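I have a structure here, written as structure tokens, and I will follow up with some questions on it.
Heads up, one of the protein chains got dropped from this complex, but the rest are sitting where they should.
Here is chain A:
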Amino acid sequence: MNRPTRSVDRPVIEVEELRMRYGAVDVLKGVSFEVRRGEVVALLGPNGAGKSTTIEILEGLRARSAGRVEVLGVDPAHGGEDWRARSGIVLQSWRDHAKWRVRELLAYQGSLYARYTTERMPRPWDVDELLGAVGLSDHAGRRLSALSGGQRRRLDVAVGLVGRPELVYFDEPTAGLDPQARRDFHDLVRRVSRELDTTALITTHDLAEAEQLADRIIILTQGRIIADGTAEELARQIVGADEVRWVQGGDRRTRLVADSTAFARELLLEHGTAVSALEIRRASLEDTYLTLVREAETAAMVADEQELQGAAR
């Protein structure tokens, strides 16, 4: 049932028209995307956009309402233990096994992957090597509860990788980390995903993080994908316009245009010296993303109010 699909052309993740409904609420309204082998993809969106639901369906932790999903060639709803052995999960909120020692947990988790070793993929990862890779060699004997937030997160990455997964999920990996720990974490993820040649799917609500880590960004809001591409592609795709400002006859004027260079040329040809203080602003992905988030939050607030009114009635 869970024969591994080894074809190189086949995407690691295929999602088609994925829908999820809780009661009367549609959380995912027909989501489609693919992740190819070796890609690092960020699923970006505000809180409540449906990112966690999507990733939990892919991980096989949640049953979907409708749509087609294949992860490593298998429908996650029917993924067996051998399928599970091929992916790793790094959650934002792991705080399990607080009394265990770092090395102990890593060795235990690793031992469960040993039977899934193949010639191409010896499993698990050597514990000491992995501890070195995530910078925890000096803390191998410590209790998990004695680790700092950043150290704990690095251990979570190690546990997610110990089975040498072909695919790793990072669910909001830096939520609650201080800026330095965040930057260290980003370095770590970039390094291991390159070194291990692992496919990775990262959920985040932080655009800067998505730009830092991912080859490709998928923006999810209100249960729909509104953009999918590299950071530059997204800037063109969803912004599509530059902002041109100038002063003409004492008036400040602003215009959003697709081709700002051509616009400026025509403007100057037509009005010549009447135009001053010409200014062209590059389309900013961040501005657009923040606008999207604001829209989503407003919509959510409206929905909440309606719900409250409904409850009051």
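Everything below uses one rule, namely that contacts are C-beta pairs under 8 Å (C-beta built on N, C-alpha and C of every residue); 3 or more make two chains touch, one makes a residue touch a chain; residues count from 1.
We adopt the following convention: contacts and distances are computed from a predicted model.
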item: From "ABC transporter permease", "NAD(P)/FAD-dependent oxidoreductase", "Blue-light-activated histidine kinase" or "Transketolase subunit A", the hidden chain's UniProt protein name; value: "ABC transporter permease"
item: Residue among A:97, A:142 or A:183 that touches the chain left out of view; value: A:97
item: Chain not shown: contacting residue from A:59, A:166 or A:184; value: A:59
item: Option touching the unshown chain, where A:64, A:84, A:182 or A:205 are the choices; value: A:84
item: Residues of chain A in contact with the chain not shown; value: 52-53, 56, 59, 61-62, 81-82, 84-85, 89, 91-100, 104, 108-109, 111-117, 159, 163, 171
